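A single protein chain has been omitted from the complex, and every remaining protein chain is retained in its original position.
Should a chain be cited, it is by its letter among A and B, assigned in written order, with residues numbered from 1 in that chain.
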Amino acid sequence: MPIIKKGEWVSDEWISVDDETDLPVEGDVLVSLTRYQENAAALTARAGKLGVRLEASEPPEAIADVVGSFDLITVDFPAFKDGRGYSYARLLRERFGYTGELRAVGNVLRDQLSLMWRCGFDAFHVNQSITPEVFAESIGELSIAYQPTGVTKDTVMNARHK
Amino acid sequence: MAQHSNKLAKIQAVTANRLLDGHVVYFTAEGQWSDWVDDVVLADGKEEADALLAKALPSVETRHIVDPYLFEVDQEDGKMVPKSVREKIRMAGPTIRLDLGKQAAVRS
Partner (left out) sequence: MYRYDQFDHKLVTERVNQFRGQVSRRMSGEMTEDEFKPLRLMNGVYLQLHAYMLRVAVPYGTLSSVQMHKLADIATKYDKGYGHFTTRQNLQYNWPALEDLPKILDELAEVEMHAIQTSGNCIRNVTADQYAGAAADEIDDPRIWSEIIRQWSTFHPEFTFLPRKFKFAVTGCSNDRAAIRVHDIGIELVRGKDGDVAFDIHVGGGQGRTPMIAKLIGEAISREDLLAYLEATLRVYNMSGRRDHLYKSRIKILVHDIGAEEMKRLVEEEFALVKKQGVLQLPQEEVDRIRAYFAAPDFETLDAECPELDAAMASNKRFAAWVNTNTAQHKQAGYTIANISLKPIGGVAGDASDAQMHVVADVAEKYSFSEIRVTHEQNLVLAHVKKSDLLALWETLEANGMGTPNLGLITDQIVCPGLDYCALANARSIPIGQEITERFADLDRQHNIGELKLKISGCINACGHHHVGHIGILGVDKKGTEYYQVTLGGSADEITSVGKIVGRAFTEHEIVDAIETIVEVYLDLRESPDERFLDAYRRVGIAPFKEKLYADN
């Protein structure tokens, strides 16, 4: 499945490692939160970038103080109706100050992209039908927002009371 | 929507709602969907019923209907009569507005 990042298809260079497999010597690795918590020191000391996978049941408070260690955080949407990940994204971006890639994975569908985008996700694990054109269309459907969330600084409120 | 399925049901037929207007439709012997309950094809017993429902499923793919399911039918004087109140109301229309729904339409 392709990844759309900041509106473009990108190839996924990350090596997703499960909890039982040894870490590769080289390359950028993506590990579970459990594995990170058990091996934080070794993982951070490694050459190559580090990413962490958050499941829907793993609120990001666990990594609040160490978000700077990661270049990628993935948040899983086990079902598109499970909206916990939206809150996680906002916390990571707005409260913990995470600036790396924030990727939505799992059941990521066209009609949720703009919500995810507005909460601070900038990368999306999507199916083939979501081309960069479709992505742009989806993100552009609502051009202004009432709420200050994620990347949205252009709110209706600000526009009204400039 | 569990209340209209009955494990002990004997004679059953398949109904659904049409995608475009949401109206109630019934699965016929020709594999078509009719507005009228009298056109239903009947299935006797669980095996036949499951087979019938399986035959109706492709219409979901072709976007003709949504949510097909089995319901129990009796035949009275050669007319098809659903057993549950729910299906009787679906077949006819709101009981408090006899001017609306299928009960108000004349079959052409």
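Heads up, the rule we're going with is that a contact is a pair of C-beta atoms (placed from the backbone, for glycine too) under 8 Å apart; a residue touches a chain by one contact, two chains touch by 3 or more.
All values derive from a computational prediction rather than experimental measurement.
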item: Partner chains on view for the chain not depicted; value: A, B
item: Missing-partner contacts on chain A, residue numbers; value: 59, 80-84, 86-88, 90, 94-95, 109, 111-112, 114-116, 118-119, 129, 141-150, 156-157, 159-161
item: For chain B, the residues touching the chain missing from this view; value: 1, 3, 6, 17, 19-24, 60, 63, 66-67, 83-86, 89-90, 93-97, 100-101
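We adopt the following convention: only the chains that are shown with their structure count from here on.
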item: Separation of chain A from chain B, taking each centre as the mean of its C-alpha atoms, in whole Å; value: 46
